[in-house]
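One protein chain is absent from this view; the other protein chains keep their places.
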Amino acid sequence: MRALRARTPLAVSALLVLIPLLVALLGPLANFSPKPGLPYESAGLLGTDGLGRDVFSLLLEGGRTALGMALGAVVIAYLVGGMIGLVAASTRHRWVDEALIRPLDVLLPLPSLLVISVVAVGWRASPPAITLAVAMVNVPTVARLVRAAALDAASGPVVEALRMQRESWVGIHLGYVGRAVLGPVAADIGTRITLAVFLVASVNFLGLGLSPTAPDWAVSVSRNREGLLLQPWAVIAPALLLVSFTLGFNLLADRLVHRTRRLVEAKR
Amino acid sequence: GSDGGSGGGAAAQPKAGGRLRAVYAGGGAKEVLDPHVQSLFVDIARHKAIYEKLVELGPDLKPMPRLAEKWEPDAQAATWRFTLRDATFHDGQKLTSEDVLYSLARIADPTVPERVAQSSLAALDLKRCKAIDQKTVELVLTAPNAEFPALLAGIGTQIVRDGFKDPTKPIGTGAFKYVSFEAGRSMVANRFDDYWDGAAKLEELQILSADAEARANALQGGQAEYANDMTATFARTAEAGKTVKIVAAKGSTTHAFVMKVDQAPFDNPDVRMAFKLLADRRRLVDVVLAGRGVVGNDLFGKGFQYYPADLSQRERNLDEAKALLKKAGLLNKEVEIFTADASAGFVESATLFAEQVNEAGVKLKVTTGSAQTYAKDLLTKGVIGNHRSGAMPIPQYITDRLLTKSPFNVTHWRQPAFDAAFASAQVMTDEAARTAKYGELQKTLRDQGGIIAWGHPDYLVAVSAKVQGVQAAPPNTLDQGRFDKVWLA
Amino acid sequence: MRWYAAQRAALAIIQLAVLSVLVFVLTALLPGDAADMRFTETLTPDQVARMREQLGLDQPALERFTHWFGNVLTGDLGTSLISGGPVLDIVKASVGATLVLTLATLAVVVPLAVALGIVMGTRENGRLDRTITSVTLALSAIPDFVIAVFLVALFSLKLGWLPATWVGGSLLASPALLILPVAVLLGRTVCLLSRQVRAGTINALNAEYVVQARRLGVPRRRLLLRHVLPNAAVPGVQELARTGDTLLGGVLVVEAIFAIPGFATALVDGVETRDVPVVQGLTLVLAVAALVINLGADLVCNRLVPRTELLR
């Protein structure tokens, strides 16, 4: 308990995640658009960017893609990969398991870089396409993770005991297997979201993703970095929001990993 | 840093020796060593150091003698006699007429479609071209053309040795001798002591490839002494310090929006005029070019030979534009502008222009396409898009883009009367008459054509403080990137 | 063991074959082809059309693929559609820089992560553990391009201590070129790895056999080096093999920022210029490397802890 309290307070981690999240969610609603000025001026709250746009108003607009694409990708990866993993783990037919998992094994050495650059080059500036690509890159690992976690639980004597008690399928899979999978999955989601944010941001940073005038945070960092010495806020502010989100998520994930670990230890 | 040429200082006494590393925008595997296959600035710079052309372009894009000492057309401008200079190849051989004829034939070789000057030199009737003597060569055209010398100054027209086969062993008459080359990375060349125009000061020249950020970093970090094609933002940053000088060639290239005159809504001249009236050129230049440029007047080549300087500057006029749009029934309609991150400032200017058009009640929606295929896509896709052109003589620009048969006619400007008028101007041997005729044609274009040329960005070269002798000149002209005149202080 | 190797090899061959088809399909789906990429307003459409013919791009996709595949079976990776040179040369030219970069990174990462992991693991929840955890966590939360942008701004542009780009420099003449790129790649990998090693150390320290070895009088130092480390390293090694792909993503960013003519850049360039043989060749090499690394990791793990199951 002492160790837990000694870690970063929950409020801090939550705040780190919430600030960018709220900016991303509510920012576009604010509809704040001051008159544009000249490139890299210090007028306004945070100055202007390379196109003379107000950096603060851009920040409000740019979170939707920066976080939305990453979160969307993780959600899709979990819907698809999680489903595959759960079905593969719970099936009684070995061939179903094999048919679902083996193709993913084949895909594993496919560099995600290639997939994403192909998608990014082919369907330039299309957020859904890039979201989907990032999601697809994550599917094999998610599927394997969920399968492994579920398999562990589903093949153990607890499930047999529950079957002996004639618990319903739903009762077994949601009540027990699902909860058993939840621990590893929750820990994984934390790091996966960070990774997805990185991936999306890197794609945008490299100019493979969104249009260069998009208000997206990563695009802002990329496009305004040559003006870093003229008007640092155009780079620092979006970078800070990105880092705040990933750092908060890392801290939350760390906390979760700790809790599950302590649970496991308690079991022994 | 200071604008303009950096060599003007009277105290500057040229000094020999040293190595200059010049960084250009890279082309990766696309970079070539064959002087007739070039298309990137970095290729051009590399080939310029090793090879030379018969004709070069002056600062106003007017042809000027280079390997050809002088030329004379016949009365119809259909047969041209070029007298060659006493130049020496790197292998010690003298330049002869045979080298010229071989080079032209090599360019025209139909089995190698990537030789870039093929189309511009198509007018050459190679079978009838001949060497008069060692130093005189007669070139015959299939159709008369008073602008022919300018075509010999186009890209991919370098003169190679007779029998030149292997492009990986370059031999030219240029100021530098080839040492090594790695596509996408670097080329190394050494001073050629027997250069006819006076041997270079530099001992070694390295031409490196890198993107804009790396060019800036390399220059600032002292890993390069010369960086080509820098951004206005970099110039602003660099001007604060002392280590880097900016050499700016005013208004050298052209930024424009191009409308397809045969497609709705731009098939209506009123709509074209309305859009021209909607562009806030000053703001576009201030924001997209960060003020480093000249406001355009809907014509290519401001300040070049044949440019009609007497035309009044077109200004933004929202009311008139609205009236025209209303007349055309376009108010509250949506039009898509097709752009891509293919060239610096494309998406930015499209986005900004969209805002300016929106003020008139027409929604201009920005659609971004693929950067790599944009040049090709623009020919067919979209009704309005971005266009940028490097420096070239105005007649060549018209030939390439504004005639019915032009290969890059992005505005679909196809007017038989215009074609005919242009053809008649091209055969006029009297330069004044030609200039007048070209002026008329350009006025037509400005008022009826599909080009909204909003700005002419400065061409920015950055050099480290010790580099001297760099001239401010538009790209594709003789004085741009002339490393034989540069020295290290 | 032999059966295992055969199975592994068979799977690898299938993986590579499927991968080749996939990569081909992926690149075929892209708009435009290599000939279009040469259309830069200097070549006329007519010239481009003739080039397409010469490059064989007018042939049906299936035919091109079978032709390429046949060549690969004989060890010929084909020629680039853009430069006209052998793909093998492009692979060779680009692999060097990336290899140097990754090896240099690993050379720093592995000892550092192992050391940190063990320090953290042996002082579970102590002050040192928490400090290192916080620092590595924070480091790993900063996207590599953000780190890169700020490191370059500070150390190269402001202070002028370190070179910011590989352009114009040679690695042999100035090894300092490696410092910033490696520093950028370091953060996340060290964090991921050290946490794995930490968890492995804690697990091993609590394991019955370590407790027992201590009871039988094995001194602490020896206990850590001989009993804890091999077991603690296993999750680290597996993580290392797994992070290969993520590391490559980081390498791309680093290559882009520092203008390093490496593998990732070549791959993205290949995609952008639709240079299908180059993309195919690079992917093939990459996939082989990934397979070898994974196999290597499995073998190392099996060596460290023989009970680790080979085929899952």
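Going in written order, the chains are labelled A, B and C, and every chain counts its residues from 1.
Here is the rule we use: contacts are C-beta pairs under 8 Å (C-beta built on N, C-alpha and C of every residue); 3 or more make two chains touch, one makes a residue touch a chain.
Everything that follows uses one rule, which is that contacts and distances are computed from a predicted model.
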From "ATP-binding cassette domain-containing protein", "Dihydroorotate dehydrogenase", "phosphoenolpyruvate--glycerone phosphotransferase" or "Heme exporter protein B", the hidden chain's UniProt protein name: "ATP-binding cassette domain-containing protein"
For the chain not depicted, the shown chains it touches: A, C
Touching the absent chain when the full complex is considered, from A:Pro9, A:Pro103, A:Pro128 or A:Gly156: A:Gly156
Absent-chain contact - pick from C:Asn231, C:Thr265 or C:Asn294: C:Asn231
For chain C, the residues touching the chain missing from this view: 207-219, 222, 226-227, 230-231, 304-307
Touch residues of chain A, complete complex, unshown partner: 156-158, 160-167, 176, 179, 263, 266-267
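Everything below uses one rule, namely that only the chains that are shown with their structure count from here on.
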Chain contact graph, described as a line, ring, star, complete graph or other shape: complete
Which of A-B and A-C has more C-beta contact pairs: A-C
Chain at the geometric heart of the assembly (C-alpha centres): C
Distance between the centres, which are taken as Cα means, of chain C and chain B, whole angstrom: 41
Whole-Å gap between the CA centroids of chain A and chain C: 21
Length of the line joining the C-alpha centres of chain A and chain B, rounded to whole Å: 46
Shared interface positions of chain C, touching two or more other chains: 31, 157, 256, 272
Contacts with two or more other chains, residues of chain A listed in rising order: 121-122, 225, 229
Residues on chain A engaged by chain C in the complex (per definition of touch): 3, 6-8, 105-115, 117-118, 121-122, 194-195, 197-199, 201-202, 205-206, 208, 218, 221-222, 225, 228-229, 235, 239, 242-243, 246-247, 249-251, 254, 261, 265
Interfacial residue positions of chain A with respect to chain B in the complex: 36, 38-40, 50-52, 121-122, 124-125, 207, 211-213, 225-227, 229-230
Chain A-touching residues of chain B, taken from the complex the two chains share: 212-213, 216, 231, 233-234, 236-237, 240, 286-288, 290-291, 340-341, 347-348, 351-352, 366, 368-372
